[in-house]
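With one protein chain held back, the other chains of the complex are shown just where they sit.
To keep things simple, chains are lettered A, B and C as they appear, and every chain counts its residues starting from 1.
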Amino acid sequence: MSSTAKSNVVNVLEFLDGDEYRLPTFALLDQEGVLYPGIDAPSLERDKALHIYRAMVFTRVLDERMMAAQRQGRLSFYLQCTGEEAAVIGATAALDDSDMIMAQYREQGALAYRGFSIDEFMNQLFGNDLDYGRGRQMPIHYGSAELHYMTISSPLATQIPQATGYAYGQKLAGEGHCTITFFGEGAASEGDFHAALNMATVHRVPVIFFCRNNGYAISTPAIEQYAADGVAPRAFGYRMHVVRVDGNDVLAVHEATREARRLAVEHHHPVLIEAMTYRLAAHSSSDDPSGYRSRKEEEAWRVKDPIRRMKRWLIDRSWWSEDEENELLERYRRDVLESMKRAEKRPPPPLESLVSDVYDEVPLRLQEQFDALEAHIRRYPEQYPRGARSLGIDNTDEPQGRT
Amino acid sequence: MSSTAKSNVVNVLEFLDGDEYRLPTFALLDQEGVLYPGIDAPSLERDKALHIYRAMVFTRVLDERMMAAQRQGRLSFYLQCTGEEAAVIGATAALDDSDMIMAQYREQGALAYRGFSIDEFMNQLFGNDLDYGRGRQMPIHYGSAELHYMTISSPLATQIPQATGYAYGQKLAGEGHCTITFFGEGAASEGDFHAALNMATVHRVPVIFFCRNNGYAISTPAIEQYAADGVAPRAFGYRMHVVRVDGNDVLAVHEATREARRLAVEHHHPVLIEAMTYRLAAHSSSDDPSGYRSRKEEEAWRVKDPIRRMKRWLIDRSWWSEDEENELLERYRRDVLESMKRAEKRPPPPLESLVSDVYDEVPLRLQEQFDALEAHIRRYPEQYPRGARSLGIDNTDEPQGRT
Amino acid sequence: MPTMNMLQAINNALDMAMASDERVICFGEDVGTFGGVFRATSHLQERYGKARCFNTPLVEQGIVGFANGLAAQGAVPIAEIQFADYIFPAFDQLVNETAKFRYRSGNLFNVAGLTIRAPYGGGISGGLYHSQSPEAYFTHTPGLKIVVPRNPYQAKGLLLASIRDANPVLFFEPKRLYRAATGEVPDADYQLPLGNAEILKEGNDVTVLGWGAQMTMIEAAVEMVENEGVSCEVIDLRTLLPWDVDTVAESVFKTGRLVITHEAPLTGGFAGEIAATIQERCFLYLESPIARVAGLDTPFPLTLEKEYMPDQWKLHDAIKASIEF
Partner (left out) sequence: MPTMNMLQAINNALDMAMASDERVICFGEDVGTFGGVFRATSHLQERYGKARCFNTPLVEQGIVGFANGLAAQGAVPIAEIQFADYIFPAFDQLVNETAKFRYRSGNLFNVAGLTIRAPYGGGISGGLYHSQSPEAYFTHTPGLKIVVPRNPYQAKGLLLASIRDANPVLFFEPKRLYRAATGEVPDADYQLPLGNAEILKEGNDVTVLGWGAQMTMIEAAVEMVENEGVSCEVIDLRTLLPWDVDTVAESVFKTGRLVITHEAPLTGGFAGEIAATIQERCFLYLESPIARVAGLDTPFPLTLEKEYMPDQWKLHDAIKASIEF
């Protein structure tokens, strides 16, 4: 009945607290990017390794340029993946490209890996008429149906039980796909996390719970987020398969996620992966970490930069060179800047995007509200430059950038 | 920073699932009520043991009588503790009487132990004018400020984070008190459970989380509630002290809770106790378990009856006899019946109890609503026998019992 | 035509939905083997297997979160919340997620297939936590549809329409009527339109509007006042979001008077929205103030439930007061 059957009886009272069971951290590359001694070369072919690396470099460049653009006032908001590229992209590369990704918000690298174009990034960031999300969400809330990347939603952790449900659907569909959901160690404190992991093992759902433990939730250090040794030991509470990896070691992340996918898809074992990493940048463009952590701590992590480590490994194998690196950086920087200029110039989404997609069709009363709004904007076009522009009224001189 | 520091690095990928770490079940009495060989007599003096035992017997009698009363239509609803008396009362007896109890709903035994009078039980069950809750909640939603027993609330698991907060207040007050919160293995699936346990270890709060794992949440067996080996392993996820006990062994429960209280109060270590037990009766008077479990399973647990086991232990020590037992049973049955009759006859709470206690004072508009209601009842007294009675209008012939 | 009670009609609708579309999946607390605490999902697990009808762990936020994901995947989940009083732990998943899924993604993703069923309402000696009518907590949420049936026939047709509607639907079932309401229900698969109020009875003096279990109160009250010579037009709103302003306004243009009723507390209840909208639309036609007959601004009581309820006598007096204004 209840699972006591398996629990043997003891007559001595002893309290455990889990310290008995320390979860180790799986790593293949040392801090310098050299394979630990005695390790076989991991099964990552050259093309794939370079695909991963390029996505990591691209993500870094994108983040640098867009944060700069935000500082210049060209963009209202931005949020970097910096320091966590190996975790996000290493995991993504271990999946089938049509597995579903349900991310938190710091996983632009996953999209970069799957081929989201620079223009697609920019259109979302600038919320212009080509943004799939029709300019409704803040920058970095990307989504792509084609690339199986669920549109980001700001409320934290809501995607975690959704991932369990999505994966349940995949299991029923029987096409051998799984879902991965990314989240921070902060989000893992939400009730939705508990619901999701418990339901996943009960219903044996092909889902990978990928926790980016980057040490902070905005200003809150992990030590004030939980008292345990990370997030990984929670798996024991659900009898879920779990592994902890060095999140700045792309080879380890890739290997662990590949095996996790196999467990999920072939055996319907959901898996929790905790990737230990560090948020090298501020939480977002609205944040200033100097108020809550030391430069020294940041520096200690900067030397563990996942891109540097992978680069060393690639160069050691003669798969990569400084020349190629410089050329790539230059190209990405140029491409990002050009794309940004294009995106900024595009018109805002049409006025009707205010009322579409609330339902499958615009309800009658909402249509009435829209008609009244349209009439209103026609009366005051100078007050609503974007709306006026959408209505083809051209007496405005709004700057192109965001307000 | 993040707690990786303590996690050693391995280069071999291995997934754990917690099966490595089985939590044993602490017990002192065997199924017959005989101390396991080689066990010292537990530190429970005679008076306390009898106090516990009487509360267990009283609870059983109360449950039998009130379920019968419900079947006769005298009571709208009832819910038994049957089979779980040792868990609830053993734990309560291990506390200081002014420690706070925040229970789920199946813990009437805790009140019985602390001296809630039969009349107090009955007034709540019949929702009459003497009910502390003023007839607002369904039967079994007891509460007592004097006995430090928080009024029961039907939404499951909400009391668990509240217990963490209450205990935080106790810690600040510095008077050496703690809080115990009881909940079922079903309720432990709620998000509030996760929030509560995590916050408790982070803030080092003197709280005992007492899970009555009785195998079912209404019709849902534990095996469909979670895939793990019970609820206890979840403690590892929070680095919380944990112990699993045989919930039908009152000595083990008492001993474990006493030690848990010491950890909580002296060391500010919150503790999770999982008591393995069985809900011998239906979920409630609205339920019929024959639809979801076998008689055979029920029988297998009936022989493990916690009252029978304690009785054997008491008789073996010559602290109790069959004669005393019979006398006690008779007295309790009579007392319950007499009290029930008294309670049934009492008037309903006054009409004003509809609007009091929403705020500290009745707001103006609510007072207007009340005045309108009063006028309405005066127009149609025959339609509102209770309201009319409260207003002193006596043209009604409502039966005394519940509708 | 067979006679069914409301539970049977709901069970029949679920059965039909599952039979006609294998992507339909039913789950919730005690929904599996047991068929739900009210037995709305009886026999569905037997018929369609454990993969399509199952118990969930006891976690409403998880149930709705799971349902959102499953719907996004293309399935047609029907999740049960055991009592509407227990829908609040899922509030974030419903209000921030379900309702905004399509809009925020520009319809790259949606939860079109989702239906959430929950028994609501008082009159069953349920006290604070087995009696609430939480519809107004959701009517402020664009993106959701909200449907409440009044009898078995409506329940089947509206539930089938809700399941198949291309938007997420909250389907609140008046549990007081689960067994109390019986009526003829066609064997056939039929749908009743969402978004349309229904005029149950034409009349000239006053419009009386409600939904769900309150329709029985309205019926009784109307019988009383008609005996006193008042001609009532009776409307069942049926869909609360988006609601059918035109039908109600047309009626008030004719009668000049409106009485609205719901069980939930007065303040912030959905009658407020209706009154606000209709006073604006029908301003010059109104012959008396729009009246609301609702629960008190308190939690739901137990012993004095009868006194609390917005019943036929309270409605009777409100209708008369409206006429005699």
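Definition applied: a contact is a pair of C-beta atoms (placed from the backbone, for glycine too) under 8 Å apart; a residue touches a chain by one contact, two chains touch by 3 or more.
Because the structure is predicted, anything quoted here is derived from the model rather than measured.
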Checklist outcome for this item: Chains in view that the hidden chain touches are A, B, C
Item to check | Which of A:Ser153, A:Thr201 or A:Asn214 contacts the chain that the document leaves out | outcome: A:Ser153
Checklist entry - Which listed residue, C:Leu7, C:Ala75, C:Ala99 or C:Leu114, touches the chain dropped from view? => result C:Ala99
Checklist entry - Given the contact definition stated above, which residue among A:Val34, A:Leu50, A:Met138 or A:Leu328 touches the chain not shown here? => result A:Met138
Next on the checklist: With the missing chain put back, one of A:Ala69, A:Ala163 or A:Val358 would touch it. Which one?
Outcome noted: A:Val358
Checklist entry - For the chain left off this view, which of B:Ala195, B:Ile208 or B:Leu373 is in contact with it? => result B:Ala195
Next on the checklist: For review purposes, identify every residue of subunit C that touches the missing chain, sorted by number.
Outcome noted: 61, 85, 88-89, 91-92, 95-96, 99-100, 103-104, 128-129, 136-137, 139-143, 241-242, 264-265, 267-277, 279-281, 283, 286, 288-292, 296-299, 325
Next on the checklist: Residue by residue, what part of subunit B touches the chain that was omitted?
Outcome noted: 100, 102, 131-134, 136-137, 141, 143-145, 150-151, 153, 155, 158-170, 172-173, 179, 191-192, 194-196, 198-199, 202-203, 353, 356-360, 363-366
Checklist entry - For subunit A, which residues touch the unseen chain? => result 76-77, 127-128, 135-138, 141, 153-156, 186-187, 189-192, 217-220, 224-226, 286-287, 291-292, 348-349, 351, 353-355, 358, 363, 365-366, 369-370, 373, 376-377, 379-380, 383-384, 386-387, 402-403
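Everything that follows uses one rule, which is that only the chains that are shown with their structure count from here on.
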Checklist outcome for this item: Outermost chain relative to subunit A, judged by CA means, is B
Checklist entry - Just curious, how far off is subunit C from subunit A if you go by their C-alpha centres, in Å? => result 39
Checklist entry - Among the residues of subunit C, which are close enough to touch at least two other chains? => result 54, 57, 59, 61-62, 89
Checklist outcome for this item: Residues in subunit A with touches to at least two other chains are numbered 191-192, 194-195, 198, 202
